[in-house]
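For this view, one protein chain was removed and the others were kept in their places.
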Amino acid sequence: MTSSSPAAAIATATQPQRRSRRGRFEPYLLIAPTVLLVLGLMVVPIVIVIGYSLFDNVVTNQNPQFVGVANYVAILGNPAFWNAVGNTLIFTVISVVIHLLIGIGFALMLNSKLVHGLPRTIFRAIYILPWIFTASVVAVLWRLLLDPSGVINYVLTTIGVLHQAVPWLATPATALISVTVINIWSGYPFFMISLLAGLQGVPSDLYEAARVDGAGLVRQFFSVTLPALRPIVYSMALLDLLWTTQQFTLIWATTGGGPINHTEVVSTFTYKLAFNSYQFSMASTSAVVILVASLFVAIFYVRQQKKASQS
Amino acid sequence: MKARTSRSIGRVLLYIGLSVGAVFAGFPVLWMLSSSFKSNASIFAFPPKLIDGTFSLGAYLSVLTDSVKIGYFVNSYIVAISVVIVTMVIALLAAYVFSRFEFRFKSVIRVVIIGVQAVPPITLLIPFFGIMVGLGLYNTYQGLILTYVVFTLPYAIIMMTAYLDSLPRELDEAARVDGAGSMAVLWRVLVPVSVPGMVSVGLYTFMISWNEYLFALTLTQTDNRRTVPVGIQLLMGQNNYQWNQVMAMSILGSIPVLVLFLIFQRYFIGGLAAGAVKS
Partner (left out) sequence: MSKEARISRRRGRWVFSAIAVAASAALTLTGCSGGGASSADQKVTLTFSQWWAPEMPKGALQDIVNSFEKEHPNITVKLISAPFASLQSQTISQAASGTLPDIVGLDGSWVNPLYKQGALYNLSDAMKAAKYDDSELASQVGFSGDTYMIPVVNFVYPLFTNDQILAKAGISAPPTTWSEFSADAKKISQSESGVSGWVVPLGTTNPNGVQNDILSWAWASGGTMLSNGKPDLTGNADVSGAVNMVKDLVNSKAVLPGANGLQETDKVTNFVNGRVGMMIDSLAHVTTITQGDPNLKFTVSAQPTKDGYTGTKGMLTASWGIGISAKTKHATQAWQFIQYLMSKDTNSKLSTLANGFPGNKTSTPDFTGADPHFKTAFGIYQKSRPVNEFTGLPAADQLMTSFLTEFQKAVAGQESTPTMLKNVQAQWKKQF
């Protein structure tokens, strides 16, 4: 075992006898429930899905036939799939970046020493509101808000920003941006809360030291806050990336992938394959392609984390 | 003197910023609240008004006087609270291992745990459903709880690992020197100082279990096991839409969550962890 973790090293140094047997098995014991659950309820279904993807059509076809990688060839050669991938990338990257920016901004504001007591509690409560509603209700609500006769258009036309009400979700040019905004709204509190928690872990003496060195607020942010939050920011950006690529309900219930496929993302594309045209094998194939792409992201992340903990 | 002026300017700017953010965050929810008091038709009236002549508490009454709908809330609590407890315990053990130990397969397990989240749940629906039926967990609390534990575990592990990584290792070393075993280090030393992290992970776990719809619907069959999101969706039918009740039920569902958050948010107070480290 090439241990570089100081804790493990210390432990080995101080208690050589006790660690020898129990210690060696301990990590496996502690990780066992996780491995068992993830293996049984995530990996197994995924393996079944991979199996599906190698057949001509499962579920609706009572006698599916093995077709090898034919589904993969078909899906990778399908321009509709790549259109969905493109939209997913736009949707995801914008969502994650803005989630991060809003999350940090709001977390810093809510953590500021200049606001305290009741106002802080009230603001904190308001700021997590978007998080506590189920996605289908968020979709219903935003359809109502963004409707041509809805309140957003009413306000914008009344104050003169717009001449005419815009059907935001139905116009090809604005549909993707609109669903992205909805997703940003419903997802940022997650970043905010995690960062707010992370900010509590930044030792206050670091700020004092920086202040003594004459650092302004901006310098303090970049030289103290950001480095301290880095592991959390990395982890959240990764998770948000993986989750946003799968955002389904919000898009499905607001635009259904339209108009003219302008908001068609991989998740709606896959859903349509599964439950509109009942091509479960093809839907599984699409899922596996996403899985493989995500595994690369995961490997990159784990390597990065390893490097960070070793340095 | 100068310091004080710049401080009050800072405070004014901060309040402006907070208010702008609050409009972005809160206005849609305010509109939801306003809709829950309107009639089904006037929700869509033009020009839109915050309060109109149809103001009534009828939607709330019809939700609160319906024992089936109250049952959905009870089910949601049972499931969500159980998931938070189970997930937190399992995730803390795993995060501790990832953060403080080196062992074989560590990287592989991490990659798998992260990677499995990337499969669209809709494609997992059929095989997952098959397994749950095979296990006899169809239409049970245990089935739903197990499902959400699996869904929330990866996030909880990743975030808890990140939090534990950010805690100085001198903490465990000191305890080790005093003769503490691994479990003592985790529960007596690390857990008390990672409360803010645990609160945020716990909130997330609660939120996922509270708001999840697809598997809640698929894995349950009878009203005595169904959760709030399914109940809300049942109000949006084929021809019959109870828009105001949808909004009212969402608002009612959000209040306890908000209260819960307000109780726990006091843990988000600067310097808590830092102080603990010093002592």
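Going by the order they are written in, the chains are A and B; count residues from 1 in each one.
Just so we're on the same page, a residue touches a chain if its C-beta (ideal position, glycine included) is under 8 Å from a C-beta of that chain, and two chains touch if they have at least 3 such contacts.
Predicted, not measured: the structure shown is a model, and the values here were computed from it.
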**OP:** Among B:S8, B:S56 or B:Q142, choose the residue that contacts the chain missing from this document, as touch is defined above.
**Re:** B:Q142
Original post:
Hey, which of A:F25, A:F222, A:F275 or A:F296 is the one touching the hidden chain?
Top reply: A:F275
Subject >> subunit A residues touching the omitted chain (full complex) >> reply: 36, 39-41, 44, 47-48, 51, 54-55, 59-66, 143, 147-149, 165, 167, 169-172, 175, 252-261, 272, 274-278
**OP:** Since one chain isn't shown, list which residues of subunit B touch it in the complete complex.
**Re:** 39-46, 122, 125-126, 129-131, 133-138, 142, 146, 214, 217-218, 221-223, 230, 233-241
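Just so we're on the same page, only the chains that are shown with their structure count from here on.
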Subject >> Whole-Å gap between the CA centroids of subunit A and subunit B >> reply: 14
**OP:** Enumerate the contact residues on subunit B facing subunit A in the complex.
**Re:** 7, 10-11, 14-15, 17-18, 21-22, 24-26, 28-29, 31-32, 35, 43-44, 46-48, 90-91, 93-94, 96-97, 100-104, 106-107, 109-124, 126-128, 130-131, 146-147, 149-150, 153-155, 157-159, 161-163, 165-167, 169, 172-173, 176-177, 181-182, 196-197, 199-200, 203-204, 207, 210-214, 228-229, 232-233, 236, 243, 246-247, 250, 253-254, 257-258, 261-262, 265, 267-274, 277-278
**OP:** Flag every residue of subunit A that touches subunit B in the complex, lowest number first.
**Re:** 1-8, 10-11, 14-15, 18, 23, 26-28, 30-31, 33-35, 37-38, 40-46, 48-49, 52, 59, 102, 105-106, 109-115, 119, 121, 123-137, 140-142, 144-145, 147, 149-151, 154, 185, 189-190, 193-194, 196-205, 228, 231-232, 234-236, 238-239, 242-243, 245-246, 248-249, 266-267, 270-271, 274-275, 280, 283-284, 286-287, 290-291, 293-295, 297-299, 301-302, 305-306, 309
